[in-house]
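Remarks on the structure that follows.
For this depiction, one protein chain was excluded, whereas all remaining protein chains were kept in their positions.
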Amino acid sequence: MELIVDALVQLVQLLLVLSIAPLLTGYVRKLKAHLQRRRGPPVLQPYRDLLKLIRKEAVLADNASWVFRTAPYAIFATTLIAAALVPTFATGLVFSPAADLIAIVALLGSARFALALAGLDVGTSFGGIGSSREMMIASLAEPAMLMIVFTVSLLAGSTQLSSVAAYVQGPELGLRVSLGMSLVALIIVAIAENARIPVDNPATHLELTMIHEAMILEYSGRHLAVIEAAASLKLLLYFSLIACMFAPWGLATAGQGFADFAIGVGSYIVKLAVGGFLLAVFETGTAKMRVFRVSDFLGAALMLGLLATLLLFVSQRG
Amino acid sequence: MDRLALDVAHLFAGGLVLASFMLLYQDRMFGLLNIFALHALIVSLSVAWQAHIQLAPHLYVTAAIALVVKAIIIPVVLHRIIVRLGIHRTIETVGGIGQIMLAGIALVALSILVMLPITAQAGTLTREDLAFSLSVILLGLLMMISRRNAVSQVIGFMSIENGLILAATAAKGMPLVVEISVAFSIIIALIVVGIFLFRIRERFDTMDVHAMGRFRGGQP
Amino acid sequence: MALTILLSCVAILLATSALAVAGARKSATTFCVYSVALAVSVAALSIACWMLLTNPGSAATMQLPIGLPWLGAHFRLDVLAALFLVVINLGSLTASLYGLGYGRHEPTPGRVLPFFPAFLAGMNLVVLADDAFTFLLTWEFMSLTSWALVMAHHRDRDNAKAGHIYLVMASFGTLSLLLAFGLLAGPDGGYGFDAIRSATSSPGVSATVLALALIGAGSKAGLVPLHVWLPLAHPAAPSHVSALMSGVMTKVAVYAFVRIVFDLLGHPLWWWGAVVVTLGGISAVLGVLYALMEHDLKRLLAYHTVENIGIIFIGLGLALAFQGNDMPLAAALALTAALFHVFNHSVFKSLLFFGAGAVLTATGERDMEHLGGLIHRMPLTAIAFLAGSTAISALPPFNGFVSEWLTFQAILLSPKLPQWPLKFLVPAIGAMLALSAALAAGCFVKAFGATFLGRPRTSASQRAQETDAFSLTAMFILVLLCLIAGILPGYFIDALAPVTQQLLGAQLPAQEQLRWLTIVPIAESRSSYNGLLLFVLIATAGWLGAYVIHRWASHAVRRSAAWDCGFPDASPLTQYSAGSFAQPIRRVFGTLAFHAREQVYMPAPGDTQPARFHVSMRDLVWDSLYAPVERIVGFAADHFNKVQSWTIRAYLSLVFSSVVVLLAVLALWN
Partner (left out) sequence: MTEFGPILVMAILVLPIGSAALLALVPDTRATGHLNALASLLTFLVSTSLFFVRPEPGPFLIVDDVNVVFIVLTTFVAFTTSVFSSSYIAHELDTTRLTPTYLRFYHAMYQTLMFAMNLALLSNNVGLMWVAIELATLTTVLMVGLYRTPAALEAAWKYFILGSVGIALALFGTILVYLAASAVVGEGLDAMAWSVLVKRAASFDPHLLNLAFAFLLLGYGTKVGLVPLHAWLPDAHAEGPTPISAVLSGLLLNVALFAVLRFKMVMSANPGALAPGPLMVTLGLLSVLFAAFMLFRRHDIKRMFAYSSIEHMGIITFAFGMGGPLANFAGLLHMTFHSLTKSAIFFSVGHIAQIKGTQTMSEIRGLTVSHPVLGWGLVLGVMTIVGLPPMGIFMSEFLIITSTFPRQPVLAVALGLGLLLTLGALLLRLNGLAFGEPYGNEAPAQASFIPMFAHLGLVLAAGIFLPPALVSWFQYVAGLLG
């Protein structure tokens, strides 16, 4: 009985992220449009796009191999699972022992791996540009992410997201400089990983500036749809990651009553709304930077993460 | 053993050292030969004296060999060779005579220094003789390395051998001295009248060992 | 008993190589040699597995009246030896299987067949040796046979050079191990390992031994800065030998380090860990950076060996640090991570080298810039290589991730260490580890993409044919192992428990009873990972998604030309090359690590000559460490060589002066 409820909750969580991911994307777009004094597409536009694309036939380049065709599903699956394992409205989910924070980061890594391979498969130069730049960015983003994981897990004594959330909610957490630093670092990483301004512009199709879009240039139809879905899932994932690690308030824990779950969902929606708004404002406020300045940008994140870890030792007194 | 025996022995030994110095100093071929003959003569005399005072008749043989071979035959042969090779001009020594003499004196001092602490029970006779013969040997070596000319190097080597004979005879009752001196005379013979000089003569127009460096193998 | 069988296996191998010398001319020899090697390694593997899993507790020992006369040759089979025997014989099993197919393309079998079994025998013996003499003898014998295999294709000048550097470096390593054992054994030569264990050595001595062991084992394992021979020698050998050298022989070196430092040397000091960890971190990052700059497929793999060895040594160093502070459980975690990575790396590195070998035989090319599009011509090889790349890039659900995850868990325990230097060092090492993992992923995107994806760049890669059945079997056995070790790591961790128990007196909690085969190194609340669950979930999610879309939405497909920006029929050379793929990373890291410089020559408008782009990179390790040694030796040799052309008089004056000096000494002494 217990198990079934847990499984149910886990399933709800999975469906929740799957369902509201496009909504978040649409919401951010809409906000940006408003900030740029445009009317912008309706909030539900992403769903329409997905449905439209799914129903279209897929056009494959002559040279495309099975890698090109299976990559989208692999990307989608890994991203979905990763997103489903990050607590959104409730911690202690039944599958959460399957993967701690490091494993979740690694899952995203596999998704990136598949995407980069897909970019190289057709054998045009655009895909290559995208993949190589993506890997370069990742090579800087991942250590930064790991440093953040260190900081948090050194505080909470765990890499398990549920425990982290519990710790941050708990009383013994004072105001921590290092937490703030790692939050900033995490935001930078999230921006880079989700191909947002200033690292990359999801809206552009100007070859020399695009990274993510360059890789998926050859995709069409259902494959494109699946990749887009994965992209918005990833965005959502990072939002809920930040929420879970730095603002876990209102999170329900497994085995609690329905009311707590409802509160959890509610607070989660609020967090998403606030986060989305901030993102939109930030993106409108900043300009895209040259590709080779991205390394400095992410290097800053890495430094912040390292600094946070070391500061922790100083503040912890051994 | 009476004083006289000792003194005579010392006289001969000291004379040998003196002769070695003269060899070092002498830089004319024929002069060199003559002094070497003297050197050999002194050796044979001292050996004979040792034979006399040690009552060791077999040493007379050694003395005779020294006299005949080294004091007479070899100088004559060398004289011939020198004439034939036409090298009876003055021979350049390496470095000035002055330094060489100084070095020689230093060597004598060294050999005495080395010999002093030892052979307390071996009797003064042997000790002095050893010191002298060692200095003769060292002087001979010095001569070999301070001359560029094969003949004078050979002479230096022979003076070394004289020093050895001196030492061997000084060692009282040492067996095989005769055999050893014979063996050495064989080397000398080989060196002097042996195939090498002729071969070298027919291969090169000089006996200057320096010139043979050109024929060294293994150079790129 | 087990030991007897193992030694007889070795004897069979040696006999085989002796026979191979005789029958080198005949064509059947290839088949015979490899099948014998296959059978023998199967036997040895099963025995080693039995030893490791049943763990009788007591080690089997044996003594033969050979080697040092008064000592004899001691052999010993304990769980540590058994573990490495598993690695060795697994590698040799697959390599022999692969050789059955690959060996037929060998132009000069006479130069490979006699040495292959001898090489296997040497590696097995090193692990079994139980006294210093036998150990070093077999160790150097292993180097010698592998050298012969490197020299198999000696007509290529580079290979000859590689062989020379390899053998000199190997002997250098052996020399330092020799010195280490000399210290351990003491002046009266207690060479037996049991004698060494019982002896206690002062801190200074142990530190020296550690340094020497680090040099000796590190130079064979390819630890930076002693790695220079590795990327030259490993690729030069035939591919199945490269797989053995890279995947297995480096592990024998790790074994040597573990045996000396953990077993023989006694209780470690904390700063040993700091040293080892630092070296490991540097090797990990530099190795993968080297690999990224490399366009030769086999060289790239060799450089990745350097990286993975670095990861292993990070684990070992952490274990030392924890053990030095009497934190046996943490040490056990770190050591388990290292040993598990030893196994994993041997598996996927052999797999990757087999793939590279298949590509090499199919196209005759090792340079990735001349390959491409092979996924269409050699689909199965491509699948195997892809699996290997995923595994080595430490991506779930494959095995590479698990061991690196465990290493991270060990790193996360570092705050508990009392020493401040370690507190500060270890997180930085963690960052380096993460960096190397991310870069490895990039590097294998490059390797797989440039080799198998895209369009064929040369006619050779257009006409490539799928490789033979033997090779494919070998490869897919390894693929399967990668997956199993990735999704069921619990069993492997439990198998490693007796080893850590023997070396550290502690072991991780048993994993196999846990729910759904989750692995929990310390506590569930702290961290846990479940490869099986992830694998199942991802597979279901992916399959479901595909099924739903294909079932209820469209599954129509249309082929058409790729988007070409309106410039049709571009040549395959215009696609992204390996070099161009590495360019961003080269810009970010290369300028610092390699002094990478880019020169662009752009002719004036109207000038018909082509524009040129040239990248110059320098190997700083070589320039700063090895080139000076070369120069010094050359200088000294030139100057000593003048003596050869002196005159007799000069030589005589040498004699004279030595006489005088000696006399002067005597005079002074008196």
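Each chain carries a letter (A, B and C) given by its place in the written order, and its residues are counted from 1.
By definition in this document, a contact is a pair of C-beta atoms (placed from the backbone, for glycine too) under 8 Å apart; a residue touches a chain by one contact, two chains touch by 3 or more.
This is a predicted model, so every value here is computed, not measured.
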Full-assembly contacts of the left-out chain, visible side only, are chains B, C
Out of C:42, C:62, C:179 or C:536, which residue would touch the omitted chain in the full complex?
C:179
Have a look at C:163, C:235 or C:397 and name the one touching the chain we're not showing.
C:163
Residue numbers in chain B that touch the chain omitted from display:
114-115, 117-122, 126, 130, 133-134, 137, 141, 144, 153, 157, 160-161, 164, 167-168, 171-176, 179-180, 183-184, 186-187, 190-191, 195-196, 199-200, 203-204, 209, 212, 215-220
Footprint left on chain C by the chain that the document does not show
65-70, 132-133, 136-138, 140-141, 144, 151, 154-155, 157, 160-161, 163-164, 167-168, 171-172, 175, 178-179, 181-183, 185-189, 191, 633-634, 636-638, 640-641, 643-644, 646, 648, 651-652, 654-655, 657-659, 662-663, 666, 669-670
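One rule holds for everything that comes next: only the chains that are shown with their structure count from here on.
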Chain ID, smallest distance between chain and overall C-alpha centroids:
C
Per the C-alpha means, the centres of chain A and chain B lie apart by a whole-Å value of 99
Just how far, in Å, is the C-alpha centre of chain C from the one of chain A?
35
Which positions in chain C touch two or more other chains at once?
none
Note: chain A residues in touch with at least two other chains are none
Show me the residue ranges of chain C that touch chain B in the complex, using the header's touch definition.
644-649, 652-653, 655-656, 659-660, 663-664, 666-667, 670
Once bound in the complex, which stretches of chain B touch chain C?
94, 107, 110-111, 113-114, 116-117, 138, 141-142, 144-145, 147-148, 153, 209-210, 212-213, 216, 218-219
Within the complex, which stretch of chain A touches chain C?
54-63, 65-67, 73-74, 76-78, 80-81, 84, 95, 97-100, 102-103, 106-107, 109-110, 112-113, 116-117, 120-129, 131-133, 135-136, 138-143, 145-147, 150, 153-154, 157-160, 163, 207, 217-218, 221-222, 225-226, 291-292, 295, 302, 305-306, 309-310, 313, 316, 318
